[in-house]
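A selection of the complex's chains, in situ.
Residue numbering begins at 1 within each chain, and the chains themselves are lettered A, B and C in the order written.
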Amino acid sequence: MIYITRRERFNAAHKLFRPEWTDEQNLEVFGKCSNPNWHGHNYELYVTVKGQINPETGFVIDLKELKTIIKTHVTDALDHKNINLDVNFMKDKMASTEVLAVAIFEQLKPLIDAQNAALHSIKLYETENNFVEYFG
Amino acid sequence: MIYITRRERFNAAHKLFRPEWTDEQNLEVFGKCSNPNWHGHNYELYVTVKGQINPETGFVIDLKELKTIIKTHVTDALDHKNINLDVNFMKDKMASTEVLAVAIFEQLKPLIDAQNAALHSIKLYETENNFVEYFG
Amino acid sequence: MIYITRRERFNAAHKLFRPEWTDEQNLEVFGKCSNPNWHGHNYELYVTVKGQINPETGFVIDLKELKTIIKTHVTDALDHKNINLDVNFMKDKMASTEVLAVAIFEQLKPLIDAQNAALHSIKLYETENNFVEYFG
């Protein structure tokens, strides 16, 4: 078993808030992340796939195909978008890094597992100081 | 003459658009940066100050003071904010990296020049692939 | 189960030596790290916490609280300090990266486990080329 990781990036806006709470409650729990007019990040996404090495190609998975899957099903939906408003797979969810990492994992899992390989993990950086990892 | 640089960071939302243009015109000129619901970035700001070394302290400028000036007059106004909507010194301006760099320079120039040193330049990263420099 | 990581930094002096050994013995085992007058590093500390996502906030742990715990109990004690001389939880210990990582883990473990989450690991960079990981 060997693990290969592809890094992709997307730039998006979001805020952390619960619509049923007052602005004061949102500010108390989410701090400056609750700014009503949004803020944003350069997200870095690491997608790790595991499998056996194909003896003919030396590959676990063709990185060109992996790149296309991530772009088509994840980063095109997120890049230069508002995570709370514009992204189908984040509808009615909290736009936290944790919830976003799980949603990306669920988007990619069936698509990558159909490639003779398996999705191992998602690692998602919100800033250079904070990141989340999810293994399913 | 010696140059000292301080790096600070802020995370903000913005969009590039002209309100008097249609969405189609904005899309044609600004591409995905014109998304009506905003997107955002982790901006990195480098503030470079030049001056003589104070022989008593070995400093051009006290970095604690420089840090306080940048925070009070620039990054507190931008961090976790919407550059188009929330920032006084960007009111009625295009929220491009170029225009933002010039506006930050103009915020800091009089404050730093009052410190026995001079503001030399602003360098502003929007992503790991794009940055702007302004020298006044 | 999901994992969230916070990066913090501290700048400290240390040396590697055993007081009961001669300078020659220390030099032979520890090389230039045994310089009697100390040397130092910009340490980078990654604290990884695991837990369930709170459905109300989307958080595993409030990063503001995690940041406060790390600052109060670890980085305030280490930053701009001498690890061998100034740090209570390193008293009478070797100031190696391995021993420091274990000591930081033990400082943080009870405090983070009281937060409805669990400390998963400590990753500590001494230089860009060397780092240590400890999982308890």
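Definition applied: a contact is a pair of C-beta atoms (placed from the backbone, for glycine too) under 8 Å apart; a residue touches a chain by one contact, two chains touch by 3 or more.
Quick caveat: nothing in here was measured; it's all calculated off a predicted structure.
Of the identical chains, 3 are shown; go ahead and state how many the full complex includes.
6
Quick note on the criterion: only the chains that are shown with their structure count from here on.
Chains as vertices, touching pairs as edges: which of line, ring, star, complete or other describes this one?
Its topology is that of a line.
Starting from the mean Cα coordinates of subunit A and subunit B, work out the distance between those two points in Å.
Roughly 28 Å separates the two chain centres.
Just how far, in Å, is the C-alpha centre of subunit C from the one of subunit B?
Between these chains, centre-to-centre, one finds 33 Å.
Give the residues of subunit C that touch two or more other chains, as numbers and ranges in rising order.
As it turns out, subunit C has no residue touching two or more other chains.
Quick check on the complex: what are the subunit A residues that touch subunit B?
My answer: residues 9, 11-14, 32-33, 35, 37-42, 79-82, 85-86, 127-128.
List the residues on subunit C that touch subunit A in their complex, please.
1-8, 48, 53, 56-60, 63-64
Sort out for me which residues of subunit A touch subunit C in the complex.
Per the touch definition, subunit A meets subunit C at residues 16, 18, 29-31, 93-99, 101-102, 128-135.
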